[in-house]
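Removed from the display is one protein chain of the complex; every other protein chain stays in position.
Then we have chain A:
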Amino acid sequence: MRALFLRELRLAARAGGGALTGVLFFLAVVATIPFALGPDLNMLARIGPAVLWIGALLASLLGLDRLFQADREDGSLDVLVLSSDRHMLALTVFVKCLAHWTASVLPLVLAAPVLGLVLNMEPVAIGATALTLLVGTPAIAFIGATGASVAVSLPRGGLLVSVLVLPLAIPVLIFGVSASYAAVNEPDPFLPPFLILAALTMFLAVIGPAAAALALRYSTD
């Protein structure tokens, strides 16, 4: 399993551009919003966490469709599925999700504080948003694996994956943003939405790979 994780990271690094594409897209979304809204610094600071979350959510959808498709095109997926007696397929999917998250989503989380400065956010809000992104974005990768496995046999499945994944990712977005807001808006408690966000990630870490494994099993023709 460690071999699979390392292979995925190496592939992401060699194929090049995966992480950078995401970060640039994230930057583009976040940087255009102040131009659209005008120079109201207070408003920017107020909507900052929401903008960062939306940007990160959309950017993390990029490249999801390739999660299994690349393996299917070169035949690796067949061998991975056939190894399911040794390595439970759901676990294989889980490891692939983790590697995908490390290679293409973690850079977004790291870029978020810098982009927070662009939005005139307070340090506490920046910290809270980065923390919620760190905890919440793995959930998007796990949902994304399910979407990617359903669309694995479609040559242009990218759009379908996004359409499938977005509605399911809405709860993650809601609790991620509300926890970020609660960190700066005094009366609201930070911990409850944050813990629900963590619970969502853990729940989806189990459900997502299991569902994806099931879909992959029936897509091997």
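In the analysis below, a contact is a pair of C-beta atoms (placed from the backbone, for glycine too) under 8 Å apart; a residue touches a chain by one contact, two chains touch by 3 or more; residues count from 1.
The rule we apply is simple: contacts and distances are computed from a predicted model.
One subunit of the complex is not drawn; among "Heme ABC exporter ATP-binding protein CcmA", "MaoC-like domain-containing protein", "Cobalt transport protein CbiM" or "SUF system NifU family Fe-S cluster assembly protein", its UniProt record names it "Heme ABC exporter ATP-binding protein CcmA". Think of the hidden chain as still there; on chain A it touches residues 2-4, 7, 10-11, 14-15, 73-76, 78-79, 81-87, 220-221.
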